[in-house]
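Input: a single structure, listed below in structure tokens.
Of the protein chains in this complex, one is absent; all others appear in place.
Chains here go by letter, A, B and C, matching the order in which they are written, and residues are numbered from 1 within each.
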Amino acid sequence: MQRIGVFVCWCGSNIAGTVDVQAVSDALKNEPGVVFSTNYQYMCSQAGQDMIIQAVKEHNLTGIVVCSCSPRMHEATFRRTAQAAGLNPYMVEIANIREQCSWVHKDIPIGTEKAIILGKAAVAKVNLNTPLTPGESPVTKRALVIGGGIAGIQTALDIADAGFPVDIVEKKPTIGGKMAQLDKTFPTLDCAACILTPKMVDVAQNGKIRIFSYSEVTDVKGFVGNFDVTIKKNARYVKEDICTGCGACVEKCPMKKVPNEFNLGMDNRSAIYIPFAQAVPKVATIDPNACNMLKNGKCGLCARVCAAGAIDYTQKDEYIEEKYGAIVVATGFNPISMDKFDEFAYNQSKDVITSLEFERLTNAAGPTAGKLLRPSDGKHPHTIVFVQCVGSRCDACAEKGKEYCSKICCMYTAKHAMLTRDKYPDTDVYVFYIDVRTPGKNFDEFYRRAVEEYGVHYVKGMVGKVVPEGDKLKVQASDLLSNKQLHIDADLVVLAAAIEPDKSARPLATMLTASMDTNDFFTEAHPKLRPVESPTAGVFLSGACQGPKDIPETVSQAGAAASKVIGLLAKDKLTGNPCIAHSNELMCNGCSSCERVCPYGAITYEDKEFRMPDRTTLVRRIAVVNPAVCQGCGACTVACPSGAMDLHGFASGQIMAEVDAICK
Amino acid sequence: MQMNEYKPLIVAFCCNWCSYAGADLAGNNRLNYPADVKIIRVPCSCRVNPMFILRAFQRGADGVIICGCHPGDCHYTSGNYYTRRRMAMLFSMLDYLGIEKERTRVEWVSAAEGAKFAATMNDFAEKVAALGENKRLEDLRCKR
Amino acid sequence: MKVAYFPGCTLKNKAKQLDDYAKKAAEALGVTLEEIEEWQCCGGVFTTACDEVATKLSSVRDLVAAKNKEQPLVTVCSACHNVIKQTNHAMQTNKEFADKVNRYMGEEPYSGETQVYHYLELLRDVVGFDAVKEKVVNKLSGKKIAAYYGCLLLRPNGVMKMDDPENPTIMEDFIRAIGADAVVYANRNECCGGYIAMESPDLAKKKSNAVIENAKAAGAEMIITACPLCKYNLIKNGADIPVVYFTELLAEALGVKEDTNE
Partner (left out) sequence: MNNKYLQEDLLRMSGVNPKKCMRCGKCSATCPAYDEMEYHPHQFVSMVENGDIEPLINSDSLYKCLTCFACVDRCPRGVEPAKLVEAVRLAAVRRQGANHLKADMVPDMLDDETPQQLIVSAFRKYSK
């Protein structure tokens, strides 16, 4: 029989205002097992906690019920108190008489009656509590970063800086991500390459960092501190360790008409290629869909010109298995397809482009060597129309686009407009906006400069239709403030396409059992207090995979994710959650029902010898729960037909006792 | 007029990660719902054994509601899908036990949906109150 | 194969060619268009207000007639097609409206069971453009033809679901199937002015001109349409290239155009 102490908290007037606390402590005094009952103004205060410790000692208590605020608030506090009093911390139960009673009811008799019932349920549960000890598991001191854009790079550098080894997995042939494609960055207009490429070099030269480029994660098993990850290194048909990146093969490759992804298809590359001059690792890659040698065995020129002998047409995909203690997701974003917005004629004219394509057109390393020229005829455009919010902020019932604001478009459009006016003052630049959103340091000042100093025409309204005719783009738009419909003959139309998470994110989330929102952005453990952690322990979020972000935000989040990873890897052992499933081997009949429903694969089977009453032995198949893997959801307890499976902390008997107490 | 005096007894199973937090949020925002609703915390809605629900009815509960995370948002990835299937199964058989289906419900309430929690409880309490007292597993076929 | 056919008022009058060629060409492709008996005018335009019941009854009667024949209903005129498809959609999705309508209908209630095809959809989804291509005897090679969709064929997309409303291809595919070159231009889904021609001929002129100029700038030598009103507006407002019904070209390509006169 337990000896239970009941402690009713007033929470100032938060509880005492609607609940007669004296009546509650008096009523609970008579419950089975209760040997002591009291109330106090602030149970969570030092004095309140001392009162509990005192009572435990005086009355030899074995269990504690605290009637107070939500267990989400102070369960951990009172468990520490119990521990300080020499009790097992899991002998504490909380009756939530604030959030779920005093705050939602106004009438004192009603509130008091409900508080008593909730208290009785907690007492009934504690009567069946057993001391629990959390398990411990070791931590593999190595981190995995998935995605090699600026988010992944920063996270990896910060983790490596703290002395832990890090691997970066990047599906493209080079790290760098979207930032490598940008020209200048707002609001300071530093050149993206000038601030990114030194970081890429740092990554390459850091002894703690390994880069798996042209690779992807294909399987994740395990749990926090102990992930087993399979990485597929796609065959690039070039020996990475031998290739010097001299580029002779690229020059000689006869197949030169492959659309260049890095320039978004606005120019061509060869079948063997290095994405850009500052690529890391700077090694060539053969595109198997374009290479004649790989397709039909006719060519082999690159192998002949390679002085280092790095070309290997027989290379196969390679699978690498590695253990990690923490995983950081940094899979980034992409602009959405413009197919459903062809009123802007993106598919009908080469001179209607997306903002990312505009970045390449103004980039010195881009297809036009930095000169702003129209893709159709290579002429300098004199009138440019920028359209904001293409595919962002759409209602779900419009059945196209995204519901969220893509966040970065207002600022990069201001940047594009400003840079255009700066370089080509003879150009007329129109920006059609719904709202200009500039909540960042020096952001609004930047936008105002575009308007006031650079003379960009900002028009409140939207473009309705773009009609390519001759060499012009006839833009029909509204100017809401002057209540006019505008007709502009433009030379170039730039669409600020909404951004969406990379397509690889969804299957990755499934592998990691990390949750996602309806837009396929990863969800954070808490939107305000745990913004860089996924609800899945050991999985962290960095950059735009969690939501649209600009570079400064991405870098700060990347650093935050790194610090969380370092905090985890610095530990030698992790304490688990003791509220996990366990199987009664005498009742288990080895039917596998529990194994099938377990989302974590925590249940395995083993053959165990049982001694029978007649002294024979019987080998039976029974379920065994891996305490380090089980997360304690309880799915198996319901699936178990024989009732062998139960959950510590939320045992069937305990929940039934609560039901009985409530329904009395 | 006795009907007015009658207060239903409602047991709500709430998952720790979404619905229990949603109930806390309803409290934080001081959103009223009937005191007849008593919440039992479970780690996941899939921890709710159909047996618990039958036990509640047997002991005189007038309504039982199970609240979990929205489909796809389960903290344990797939627990609420099990709940959905198990409860659909259980609810379809309740009539045979003499318990009206309307006395049970599964509802998805996220940690951010305090208002939804309160509204759900108000609505459910109203519906259960309209059904009157639970006949405690009385066989409906014997009624006439 | 036999299908129910709804010609519409104008096809029995000012647009007889559209009707005749449609039937002949379909016959050549192995589809018989069976005119539903005592069909009633569709009403010309669909009134989007949900409390407009009487104006939609005639369309429902036509749909019910096709249902009774157990055939899909085919229309040629864009306007009729738009009205009938939207009415059918309302019968499927708006229960309150359907109940009201069914009170006028008597007999068994109708809830949008009839499949409605535009003639072009019939060519694409039932006959198949490849089959059309095989049956072509007079290839219209080298002819640069611009398809004019107007608004009614494509919009509202949620109901019409015929093609991509902003960059449609069904008529271009049709043009290619009969051996000609399709001219793509952005204004092909912009309005010609429609019924505004009655009251504000100037506005209709402006809108029609924008279509014609855009098509010509893209190199069109001819414009095809499925709508008598579009054709009227384009011709009246100074189209200096031929504007013809698509069925006429189809009949010509299939070699069944002769002996179709008045």
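Everything below uses one rule, namely that contacts are C-beta pairs under 8 Å (C-beta built on N, C-alpha and C of every residue); 3 or more make two chains touch, one makes a residue touch a chain.
Quick caveat, the model's predicted, so the values are computed rather than measured.
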item	value
Partners of the unshown chain among those that are drawn	A, C
Touching residue (missing chain; options C:Ala26, C:Leu120, C:Ala146 or C:Cys191)	C:Cys191
Contact residue for the chain not shown (choose from A:Arg3, A:Lys460 or A:Lys608)	A:Lys460
Option from A:Ser45, A:Asn60, A:Gln485 or A:Thr575 whose C-beta touches the chain left out	A:Gln485
Omitted-chain contact residue, chosen from C:Glu37, C:Asp51, C:Glu107 or C:Asp130	C:Asp51
Chain C, residues in touch with the chain not shown (by the definition above)	8-10, 13-15, 41, 43-45, 47-52, 55, 77, 79, 151-152, 154-157, 165-166, 190-191, 193-200, 203, 207, 228-229, 232, 235-236
Missing-partner contacts on chain A, residue numbers	343, 389, 393-401, 434, 460-465, 476-478, 480, 483, 485
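Definition applied: only the chains that are shown with their structure count from here on.
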item	value
Pairwise touch network: line, ring, star, complete, or other	line
Where chain A and chain C are represented by their mean Cα positions, the distance between them in whole Å	50
Geometric centre distance via CA averages, chain B-chain A, whole Å	32
For chain B paired with chain C, centre-to-centre distance based on mean C-alpha positions, whole Å	54
For chain C, residues contacting two or more additional chains	none
Residues of chain B engaged with two or more neighbouring chains	none
Residue ranges of chain C in contact with chain A within the complex	158, 164, 166-167, 184-187, 190, 210, 213-214, 217-218
Interfacial residue positions of chain A with respect to chain B in the complex	70-72, 96, 98-101, 103-107, 110-111, 113-114, 117-118, 121, 513, 515-516, 518, 523, 535, 579, 597, 599, 631-635, 637-639, 647, 649-650, 652, 655-656, 658-660, 662-664
Partner chain A, residues of chain B touching it in the complex	9, 11, 17, 20-21, 23-24, 26-28, 30-33, 35, 38-44, 46-52, 55-56, 59-61, 72-79, 82, 86, 118
